[in-house]
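Scroll down for the structure; my scribbles are underneath it.
Here the complex is missing one protein chain, while the rest keep their positions.
The block that comes next holds chain A.
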Amino acid sequence: MITKENMRILAKSMIALDTIEMVLENKYISQTALPGQFLHIFLEGKTLRRPISIADIDKEMGTVTILFKVVGSGTKQLASYEPGREIDVLGPSGNGFQITEEDSTVLLIGGGIGVPPMYYLGKTLAKQNKKVISILGFQTKANVFYEEKFNQLGYTFIVTNDGSYGEKGFVTDVFHKVGDFDRYYSCGPLPMLKTVTNELNGKPGFISLEERMGCGVGACFACVIPSKDDKGYKKICSDGPVFDAREVSL
């Protein structure tokens, strides 16, 4: 259940170009959040909260890690907050990734700032002794983060659009090297998700979507996406952000 919580910033560091890792302390969210859920963060002076995915959780320490890129005034403001400060958060928000017990091999496909939710998911899957293969796409070398951490979960391909690091191209360009898998999970920019779901058409998979949000709790209809069921739409904030790749129309 979503509640309004204060989270204390324990640590902050720059892990790649304009990309911040922030460790937040909160008992309720760290104990209840699932991979794929997000935090809806209040920033002083802003009309709307900012949705940021949960990238990692340490239940014992009671901490939640977020990774975000500074792209506008809100993320810039959040990046300026120092450890010790408390932030007001609604969470855990949305529905996380469904994990299927029988799966033995899973493929994670993250693009840019869609990589963060893949990490806590991969960690959770690896703990269940599933073989985790990851493909992480970034624009350029300076944007790459968490390569080491994903390597610890399983074989990891790094792809950069300009070829400055790892393989050159898009995440889909390494699909032929992956081999067989039971299910894929993906988060990233919409064009990437479109090609991923097209190329893996027929494979069971879950994708995490982004949209500009108002309420973040399912009340305002800001974040809808057409779906293939009778209702004809889903709300990304409350029905998602994670969807079965086959149930929504991208």
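Worth a mention:
The definition used in the following text is that a residue touches a chain if its C-beta (ideal position, glycine included) is under 8 Å from a C-beta of that chain, and two chains touch if they have at least 3 such contacts; residues count from 1.
The rule is short, and it goes like this: contacts and distances are computed from a predicted model.
The chain that is not shown carries the UniProt protein name "Dihydroorotate dehydrogenase", picked from "Acetolactate synthase small subunit", "Dihydroorotate dehydrogenase", "2-oxoglutarate ferredoxin oxidoreductase subunit alpha" or "ABC transporter permease subunit". Contact with the chain that does not appear here is found for just one residue of A:Asp103, A:Glu147, A:Glu211 or A:Glu247, A:Glu211. Residue in contact with the omitted chain (choice from A:Leu24, A:Ile66, A:Ile225 or A:Val248): A:Ile225. The omitted chain makes contact with chain A at the following residues, 1-4, 42, 46-49, 74, 90, 211-226, 232-233, 238.
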